[in-house]
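The complex is shown incomplete by one protein chain, all other protein chains being positioned as in the whole.
== subunit A ==
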Amino acid sequence: MTGALDLLLTASLWAAVLRIATPLIFGTLGALLCERAGVLNLGIEGIMTFGAMIGWLAVYQGADLWTGLLAAGLAGALFGLLHAWLTVPLGLSQHVSGLGITLFASSLSYYLYRLLVVVGESPPTIQPFRPLPIPGLSTIPFLGEVLFDQAAPTYLALATVAVLSYVLARTPLGLAIRMTGENPHAVEAQGLNPIRLRTGAVVAGSALMGVGGAFLTTVAFNSFFPYMVQGRGWICIALVVFSSWRPGKALLGALLFALFDAYQLRLQNAVPGVPYQLFLMAPYLLSILALVLVSRRARVPEALMAPYRRGER
């Protein structure tokens, strides 16, 4: 058992935590931004899948790694636009539209992938992002390896937490977005357009989801394969609730979750004889447990899932 505890003190574990957390950070921030404006985006699982596919595909076709991330963000924004159009001006069920987007985006990813890669062929690989040590800081013992020797998109994720947190809490735009999620009629009374604000938030949030998906193929793995997202999108939706719709707490939630995930991966090796499926089940069960613990006192945005129609109450 000492082995299991010693694992917790290794720098490689904590470096892995940050790496595993990165796609969850992007996804959770994206979902959080949508929900803060009043739109639940269950398209996340499919948008992450498409982001993973298109990020890999762009790089595989010779594009730069950053272009791959950008392509994933743009593709995410397009799916976001579709979800926003269906749910905001048309006011359709956010649940059904989101699930439809997930089914559409993931099946389209697999279809396009299969057009290029025949069944049975091993997935074509790309050269993923390498760790980018920050000069000076990366040589600090322990902390350097954990924090300052990550791939560039991980730094980008952390920066996005700070930016989103600032924008939502401290800028007029952030106030307008939050108000749209609480009371769109009040936004209208201020002379702002709730339809545009919601659409913008869903498009931007979905772009973040796409980037999160692309992290899987351009950093964590070096290829795309069907079903690789494995419910990470749904876990992000749970993390948004866990975070009480706050970017800072979303980061904390993603890190906690990733710590658990990184630890169970290592425990699988350290504790033989336990079926590996039990370890793999744990993250999903943990998410459910987290929801049970926070849901009762969760401060849900007041107008979440309520379609806004001008002049209707």
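To be clear about the criterion, contacts are C-beta pairs under 8 Å (C-beta built on N, C-alpha and C of every residue); 3 or more make two chains touch, one makes a residue touch a chain; residues count from 1.
As a working rule, contacts and distances are computed from a predicted model.
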Listed names "Aldehyde dehydrogenase family protein", "Zinc import ATP-binding protein ZnuC", "Putative sugar ABC transporter, permease protein" or "Sulfite reductase", with the criterion being the UniProt name of the chain not displayed: "Putative sugar ABC transporter, permease protein"
Which of A:L42, A:V88 or A:V161 sits in contact with the chain that's absent? A:L42
Take the complete complex as the reference. Which residues in subunit A touch the chain that isn't displayed? 42, 82, 86, 90-93, 95-97, 99-101, 103-104, 106-108, 110-111, 114-115, 230-231, 234-235, 237-238, 241, 275, 277-278, 280-281, 284-285, 287-288, 291-292, 295-296, 298, 309-311
